[in-house]
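Below you will find the structure I want to go over with you.
As you look at this complex, bear in mind that one protein chain is not there, while each of the others sits in place.
On to chain A.
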Amino acid sequence: MEKRVTFSSTTVGLLFALPMLLLIFVFFYWPSAQAVYWAFTLEQPWGGGNAWVGFDNFRQLLSDPVYWGAISRSLVFALSSTAIAMGMALILALLTDREMRGHKIYRSVFIWPYAIAAPALGLAFRFILAPEAGLLSIINQVWPGLWNPALDGKDAMIAVIVAFSWKYIGYNFIFFLSALQGIPRSLTEAAAMDGSGPLRRIFDMQLPLLTPTLFFLLVINITESFQDSFGIVDVMTQGGPARATELMVYKIYFDGFKGLDYSGAAAQSIILMLLVILLTIFQFRFIERRVHYK
(Lines give C-alpha, C1' and ligand atoms only; values in the text may rest on other atoms or scores of the structure.)
Protein backbone atom coordinates (compact mmCIF):
# COMPACT_ATOMS: atom_id res chain seq x y z
CA MET A 1 0.00 0.00 0.00
CA GLU A 2 1.32 3.40 -0.91
CA LYS A 3 0.38 6.93 0.00
CA ARG A 4 -0.79 9.14 -2.83
CA VAL A 5 0.12 12.36 -1.05
CA THR A 6 3.69 12.54 0.18
CA PHE A 7 6.28 15.05 1.22
CA SER A 8 9.28 15.59 -0.96
CA SER A 9 11.92 16.92 1.45
CA THR A 10 14.57 14.21 1.61
CA THR A 11 16.44 15.89 4.47
CA VAL A 12 13.44 16.05 6.79
CA GLY A 13 12.53 12.47 5.93
CA LEU A 14 16.00 11.22 6.75
CA LEU A 15 16.12 13.26 9.97
CA PHE A 16 12.91 11.63 11.20
CA ALA A 17 14.33 8.15 10.66
CA LEU A 18 17.82 9.01 11.87
CA PRO A 19 17.46 8.25 15.61
CA MET A 20 16.03 4.81 14.92
CA LEU A 21 18.62 4.08 12.23
CA LEU A 22 21.48 5.10 14.53
CA LEU A 23 20.16 2.86 17.31
CA ILE A 24 19.71 -0.20 15.14
CA PHE A 25 23.11 0.37 13.56
CA VAL A 26 24.90 0.49 16.93
CA PHE A 27 22.85 -2.14 18.74
CA PHE A 28 21.75 -4.46 15.96
CA TYR A 29 23.80 -4.46 12.77
CA TRP A 30 27.23 -3.79 14.21
CA PRO A 31 26.94 -6.44 16.96
CA SER A 32 25.51 -8.97 14.52
CA ALA A 33 28.40 -8.40 12.14
CA GLN A 34 30.80 -8.71 15.03
CA ALA A 35 29.25 -12.02 16.04
CA VAL A 36 29.97 -13.32 12.56
CA TYR A 37 33.58 -12.11 12.88
CA TRP A 38 33.98 -13.79 16.26
CA ALA A 39 32.43 -17.00 15.11
CA PHE A 40 35.13 -17.38 12.46
CA THR A 41 38.06 -16.29 14.63
CA LEU A 42 39.67 -17.35 17.87
CA GLU A 43 41.14 -15.04 20.47
CA GLN A 44 44.82 -15.66 21.10
CA PRO A 45 45.51 -16.70 24.67
CA TRP A 46 48.51 -14.32 24.94
CA GLY A 47 46.83 -11.38 23.24
CA GLY A 48 47.62 -10.04 19.81
CA GLY A 49 44.16 -10.01 18.32
CA ASN A 50 42.01 -12.73 16.87
CA ALA A 51 43.28 -15.43 14.54
CA TRP A 52 41.17 -16.54 11.59
CA VAL A 53 40.07 -20.13 12.08
CA GLY A 54 37.40 -20.54 9.41
CA PHE A 55 34.69 -23.00 10.31
CA ASP A 56 36.66 -24.50 13.20
CA ASN A 57 34.39 -23.06 15.89
CA PHE A 58 31.35 -24.51 14.17
CA ARG A 59 33.04 -27.84 13.54
CA GLN A 60 34.03 -28.07 17.19
CA LEU A 61 30.52 -27.13 18.26
CA LEU A 62 28.75 -29.55 15.99
CA SER A 63 30.95 -32.45 17.02
CA ASP A 64 30.23 -31.70 20.69
CA PRO A 65 27.55 -34.03 22.09
CA VAL A 66 26.85 -31.49 24.86
CA TYR A 67 25.76 -28.94 22.25
CA TRP A 68 23.56 -31.46 20.47
CA GLY A 69 22.07 -32.21 23.88
CA ALA A 70 21.17 -28.54 24.29
CA ILE A 71 19.60 -28.48 20.81
CA SER A 72 17.48 -31.56 21.38
CA ARG A 73 16.40 -30.34 24.83
CA SER A 74 15.43 -26.99 23.31
CA LEU A 75 13.34 -28.80 20.72
CA VAL A 76 11.65 -30.99 23.32
CA PHE A 77 10.98 -27.89 25.39
CA ALA A 78 9.72 -25.87 22.41
CA LEU A 79 7.42 -28.56 21.05
CA SER A 80 5.87 -29.70 24.32
CA SER A 81 5.33 -26.23 25.77
CA THR A 82 3.92 -25.00 22.45
CA ALA A 83 1.55 -27.96 22.25
CA ILE A 84 0.32 -27.47 25.82
CA ALA A 85 0.04 -23.69 25.67
CA MET A 86 -1.63 -23.57 22.26
CA GLY A 87 -3.94 -26.53 22.88
CA MET A 88 -5.28 -25.23 26.17
CA ALA A 89 -5.54 -21.65 24.93
CA LEU A 90 -7.46 -22.81 21.85
CA ILE A 91 -9.99 -24.74 23.91
CA LEU A 92 -10.46 -21.88 26.37
CA ALA A 93 -10.79 -19.33 23.57
CA LEU A 94 -13.33 -21.44 21.66
CA LEU A 95 -15.46 -21.77 24.78
CA THR A 96 -15.08 -18.14 25.86
CA ASP A 97 -16.13 -17.09 22.36
CA ARG A 98 -19.53 -18.75 22.95
CA GLU A 99 -20.22 -15.72 25.19
CA MET A 100 -21.92 -17.64 27.94
CA ARG A 101 -22.57 -16.09 31.33
CA GLY A 102 -19.41 -14.65 32.87
CA HIS A 103 -17.42 -14.59 29.62
CA LYS A 104 -16.07 -11.16 30.52
CA ILE A 105 -14.40 -12.63 33.60
CA TYR A 106 -12.81 -15.44 31.60
CA ARG A 107 -11.70 -13.01 28.94
CA SER A 108 -9.89 -10.96 31.53
CA VAL A 109 -8.44 -13.63 33.83
CA PHE A 110 -7.01 -15.87 31.10
CA ILE A 111 -4.81 -12.96 30.01
CA TRP A 112 -3.23 -12.37 33.41
CA PRO A 113 -0.50 -15.03 33.23
CA TYR A 114 1.08 -13.25 30.29
CA ALA A 115 1.69 -10.14 32.41
CA ILE A 116 4.02 -11.99 34.78
CA ALA A 117 7.78 -11.79 34.29
CA ALA A 118 9.33 -15.14 33.36
CA PRO A 119 11.72 -15.24 36.36
CA ALA A 120 8.91 -14.23 38.75
CA LEU A 121 6.70 -17.07 37.67
CA GLY A 122 9.81 -19.24 37.67
CA LEU A 123 10.25 -18.53 41.37
CA ALA A 124 6.53 -19.06 42.04
CA PHE A 125 6.56 -22.40 40.25
CA ARG A 126 9.79 -23.38 41.94
CA PHE A 127 7.88 -23.14 45.20
CA ILE A 128 4.66 -24.70 43.91
CA LEU A 129 6.53 -27.65 42.41
CA ALA A 130 9.17 -27.96 45.14
CA PRO A 131 9.65 -31.50 46.46
CA GLU A 132 9.71 -30.61 50.16
CA ALA A 133 7.20 -27.74 50.42
CA GLY A 134 4.49 -26.17 48.33
CA LEU A 135 1.71 -27.88 46.45
CA LEU A 136 3.21 -30.88 44.73
CA SER A 137 5.04 -32.09 47.83
CA ILE A 138 1.88 -34.01 48.70
CA ILE A 139 2.90 -36.53 46.04
CA ASN A 140 6.12 -37.20 47.91
CA GLN A 141 4.22 -37.79 51.10
CA VAL A 142 2.22 -40.54 49.47
CA TRP A 143 5.04 -41.96 47.32
CA PRO A 144 8.33 -40.75 48.83
CA GLY A 145 10.91 -39.64 46.27
CA LEU A 146 8.59 -39.79 43.28
CA TRP A 147 8.87 -36.11 42.41
CA ASN A 148 12.12 -34.18 42.76
CA PRO A 149 13.03 -31.56 40.16
CA ALA A 150 16.24 -30.77 42.06
CA LEU A 151 17.64 -34.25 41.47
CA ASP A 152 15.70 -35.82 38.60
CA GLY A 153 16.34 -34.27 35.19
CA LYS A 154 13.02 -35.38 33.76
CA ASP A 155 11.10 -33.81 36.63
CA ALA A 156 13.07 -30.59 36.21
CA MET A 157 12.22 -30.46 32.51
CA ILE A 158 8.53 -31.04 33.27
CA ALA A 159 8.62 -28.25 35.85
CA VAL A 160 10.17 -25.78 33.40
CA ILE A 161 7.71 -26.73 30.66
CA VAL A 162 4.73 -26.33 33.01
CA ALA A 163 5.87 -22.87 34.12
CA PHE A 164 6.48 -21.67 30.57
CA SER A 165 3.24 -23.12 29.18
CA TRP A 166 1.24 -21.44 31.94
CA LYS A 167 2.47 -18.02 30.88
CA TYR A 168 1.90 -18.61 27.17
CA ILE A 169 -1.65 -19.88 27.59
CA GLY A 170 -2.46 -16.24 28.29
CA TYR A 171 -0.60 -15.05 25.22
CA ASN A 172 -2.15 -17.54 22.81
CA PHE A 173 -5.58 -16.97 24.30
CA ILE A 174 -5.47 -13.27 23.36
CA PHE A 175 -4.73 -14.07 19.71
CA PHE A 176 -7.15 -16.98 19.39
CA LEU A 177 -10.00 -15.03 20.92
CA SER A 178 -9.44 -11.97 18.78
CA ALA A 179 -9.31 -14.14 15.66
CA LEU A 180 -12.51 -15.93 16.70
CA GLN A 181 -14.27 -12.63 17.31
CA GLY A 182 -13.27 -11.61 13.80
CA ILE A 183 -15.40 -14.38 12.34
CA PRO A 184 -18.62 -12.72 11.14
CA ARG A 185 -21.63 -13.60 13.21
CA SER A 186 -23.72 -14.08 10.08
CA LEU A 187 -21.47 -17.00 9.16
CA THR A 188 -22.08 -18.68 12.52
CA GLU A 189 -25.80 -18.09 12.22
CA ALA A 190 -25.93 -19.46 8.69
CA ALA A 191 -24.10 -22.59 9.83
CA ALA A 192 -26.50 -23.01 12.73
CA MET A 193 -29.44 -22.52 10.38
CA ASP A 194 -28.11 -25.36 8.23
CA GLY A 195 -28.32 -27.54 11.29
CA SER A 196 -24.74 -27.76 12.54
CA GLY A 197 -24.28 -27.91 16.29
CA PRO A 198 -21.56 -26.11 18.24
CA LEU A 199 -19.01 -28.95 17.93
CA ARG A 200 -19.59 -29.27 14.21
CA ARG A 201 -19.14 -25.53 13.82
CA ILE A 202 -15.85 -25.69 15.72
CA PHE A 203 -14.36 -28.35 13.47
CA ASP A 204 -15.84 -27.37 10.12
CA MET A 205 -15.95 -23.61 10.40
CA GLN A 206 -13.96 -22.03 13.21
CA LEU A 207 -10.82 -24.17 13.07
CA PRO A 208 -10.35 -23.83 9.30
CA LEU A 209 -10.79 -20.08 9.62
CA LEU A 210 -8.22 -20.05 12.42
CA THR A 211 -5.42 -21.72 10.42
CA PRO A 212 -3.52 -18.47 9.74
CA THR A 213 -3.56 -17.67 13.46
CA LEU A 214 -2.51 -21.23 14.27
CA PHE A 215 0.54 -21.04 12.03
CA PHE A 216 1.42 -17.57 13.24
CA LEU A 217 1.23 -18.65 16.89
CA LEU A 218 3.14 -21.85 16.21
CA VAL A 219 6.15 -19.90 14.98
CA ILE A 220 5.90 -17.20 17.67
CA ASN A 221 5.62 -19.81 20.43
CA ILE A 222 8.68 -21.67 19.23
CA THR A 223 10.80 -18.52 18.93
CA GLU A 224 9.55 -17.25 22.29
CA SER A 225 10.40 -20.61 23.85
CA PHE A 226 14.00 -20.01 22.77
CA GLN A 227 14.23 -16.58 24.38
CA ASP A 228 11.68 -16.21 27.16
CA SER A 229 12.69 -19.54 28.68
CA PHE A 230 15.95 -18.07 29.95
CA GLY A 231 14.47 -16.35 33.00
CA ILE A 232 12.49 -19.44 33.98
CA VAL A 233 15.45 -21.79 33.63
CA ASP A 234 17.84 -19.44 35.41
CA VAL A 235 15.58 -19.07 38.44
CA MET A 236 14.13 -22.59 38.60
CA THR A 237 16.97 -24.96 37.75
CA GLN A 238 20.02 -23.03 36.45
CA GLY A 239 20.31 -25.58 33.69
CA GLY A 240 20.57 -28.46 36.12
CA PRO A 241 20.41 -31.08 37.39
CA ALA A 242 23.30 -32.38 35.30
CA ARG A 243 22.45 -30.14 32.30
CA ALA A 244 18.96 -31.64 32.09
CA THR A 245 17.36 -28.23 31.47
CA GLU A 246 20.24 -26.49 29.71
CA LEU A 247 18.49 -24.89 26.72
CA MET A 248 20.24 -23.12 23.85
CA VAL A 249 20.03 -19.53 25.12
CA TYR A 250 21.06 -20.66 28.60
CA LYS A 251 24.08 -22.43 27.18
CA ILE A 252 25.08 -19.34 25.20
CA TYR A 253 24.83 -17.28 28.38
CA PHE A 254 26.75 -19.85 30.38
CA ASP A 255 29.55 -20.42 27.84
CA GLY A 256 29.87 -16.75 26.89
CA PHE A 257 29.55 -14.97 30.22
CA LYS A 258 30.51 -17.58 32.79
CA GLY A 259 32.99 -19.57 30.71
CA LEU A 260 34.22 -16.50 28.78
CA ASP A 261 34.38 -18.50 25.54
CA TYR A 262 33.22 -15.69 23.22
CA SER A 263 34.06 -17.47 20.00
CA GLY A 264 32.13 -20.58 20.97
CA ALA A 265 29.19 -18.52 22.25
CA ALA A 266 29.24 -16.40 19.08
CA ALA A 267 29.13 -19.52 16.91
CA GLN A 268 26.19 -20.77 18.97
CA SER A 269 24.50 -17.39 18.55
CA ILE A 270 24.93 -17.60 14.79
CA ILE A 271 23.33 -21.03 14.68
CA LEU A 272 20.43 -19.85 16.85
CA MET A 273 20.02 -16.71 14.72
CA LEU A 274 19.87 -18.82 11.55
CA LEU A 275 17.30 -21.08 13.17
CA VAL A 276 15.08 -18.14 14.15
CA ILE A 277 15.45 -16.54 10.70
CA LEU A 278 14.42 -19.82 9.06
CA LEU A 279 11.34 -19.99 11.27
CA THR A 280 10.44 -16.38 10.43
CA ILE A 281 10.76 -16.98 6.70
CA PHE A 282 8.58 -20.05 7.09
CA GLN A 283 6.03 -17.90 8.88
CA PHE A 284 5.97 -15.26 6.15
CA ARG A 285 5.35 -17.84 3.49
CA PHE A 286 2.26 -18.91 5.37
CA ILE A 287 1.13 -15.41 6.20
CA GLU A 288 1.17 -14.56 2.50
CA ARG A 289 -1.32 -17.32 1.86
CA ARG A 290 -3.50 -16.45 4.80
CA VAL A 291 -7.23 -16.55 4.47
CA HIS A 292 -9.06 -13.27 4.27
CA TYR A 293 -12.69 -13.30 5.16
CA LYS A 294 -13.44 -9.65 5.63
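Assume a residue touches a chain if its C-beta (ideal position, glycine included) is under 8 Å from a C-beta of that chain, and two chains touch if they have at least 3 such contacts; residues count from 1.
Going forward, contacts and distances are computed from a predicted model.
Matching "sn-glycerol-3-phosphate transport system permease protein UgpE", "ABC transporter substrate-binding protein", "VacJ family lipoprotein" or "PadR family transcriptional regulator" against the UniProt entry of the left-out chain gives the name "sn-glycerol-3-phosphate transport system permease protein UgpE".
Touch with the chain that is not drawn comes from one residue among A:Ala115, A:Leu146, A:Leu207 or A:Ala242, which is A:Ala115. Only one of the listed residues, A:Val76, A:Leu135, A:Leu207 or A:Ala242, touches the absent chain: A:Leu135. Counting over the whole complex, chain A has residues 1, 3-10, 12-14, 16-17, 19-21, 23-32, 34-35, 38, 88, 91-92, 95-96, 98-100, 102, 105-106, 108-128, 130, 132-135, 137-138, 140-141, 166, 169-171, 174-175, 178, 188-189, 192, 197-199, 216, 220, 223, 226-228, 230-231, 234-235, 249, 252-253, 256-257, 262, 265-266, 269, 272-273, 276-277, 280 touching the chain that is not drawn.
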